[in-house]
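Below: one structure, written as structure tokens.
For this view, one protein chain was removed and the others were kept in their places.
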Amino acid sequence: MASLTKLVVKTTARKQLVDITDKVADIIIASKIKTGICQLFIAHTTAAITTADLDPGTDKDYLDAFEKLMPELSYRHSHNPNHVVDHILSSIIGPSLSVFFENEQIILGAWQRIVIVELDGPRERNILIRLID
Amino acid sequence: MASLTKLVVKTTARKQLVDITDKVADIIIASKIKTGICQLFIAHTTAAITTADLDPGTDKDYLDAFEKLMPELSYRHSHNPNHVVDHILSSIIGPSLSVFFENEQIILGAWQRIVIVELDGPRERNILIRLID
Partner (left out) sequence: MASLTKLVVKTTARKQLVDITDKVADIIIASKIKTGICQLFIAHTTAAITTADLDPGTDKDYLDAFEKLMPELSYRHSHNPNHVVDHILSSIIGPSLSVFFENEQIILGAWQRIVIVELDGPRERNILIRLID
């Protein structure tokens, strides 16, 4: 049983894809677990976690598509109706992700990166990480 | 190793977001595991599981956006073409979720709740839950 790690990521823009693959890799190397599953969870409602292709410019493609995807409706959300779509998109993409590692290396596709999707930044975002052997 | 728990939730409307956070918290407290991961899975094809912000009225915002999001096409689905979009949306949001807990407390963002998305209710929905220490 590995202990729980909290990874804090400071995002720098209102909308952003942040590659956290190297930070996750560091946590795996710092642990004593060589092979297993790395569970990730983002403890927020205007950000999500997934994997993505980050070929140059593609992060902006993602963000443009996310914005166009969400219907423009007369929303009720009292806190700030303008950003309810950020909540909805976060729930659709989802807050949890599981990746695998073997011999301390994360197993990803050739262009696959672990990313957090920031939809209401800039902010400090808390990602919980736990390794299971 | 914790045993498998089946949580049955009776939904009360055709479309609904149901907050199951307190029920999941009860299962964690009733277990002997203080810190770990809580895995959830919904065994249905017209409902999904995720986290959401449930500020008053926001549940309706989610449901309105989900309905507008899905394209109106001439679908083939023989069982009932009208509700094929419920299947598709369920698959996109996804049936599985992992949350973390520490000292018997689920670790969530300030406004983050664990929800099931009911898209073809009212029904009894089965959620499988397992705690990993």
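In order of appearance the chains are A and B, and numbering begins at 1 in each one.
Note that a residue touches a chain if its C-beta (ideal position, glycine included) is under 8 Å from a C-beta of that chain, and two chains touch if they have at least 3 such contacts.
Since this is a predicted model, take the numbers as computed values, not measurements.
**Student:** Among B:L7, B:A25, B:L69 or B:I107, exactly one should touch the missing chain; which is it?
**Tutor:** B:L69
**Student:** For chain A, which positions touch the chain that isn't shown here?
**Tutor:** 35-37, 50-53, 55-58, 60-62, 64-66, 68-69, 92-94, 97-100, 102, 107-109, 111-112, 115, 132-133
**Student:** By the contact definition given up top, give the residues of chain B that touch the hidden chain.
**Tutor:** 1, 4, 39, 41, 43-46, 69-71, 73, 75-79, 84-85, 87-88, 91-92, 94-96, 98, 126, 128, 130, 132
Convention: only the chains that are shown with their structure count from here on.
**Student:** When the centre of a chain is set as the mean of its C-alpha atoms, what distance in Å lies between chain A and chain B?
**Tutor:** Each chain's C-alpha centroid was found; their separation is 19 Å.
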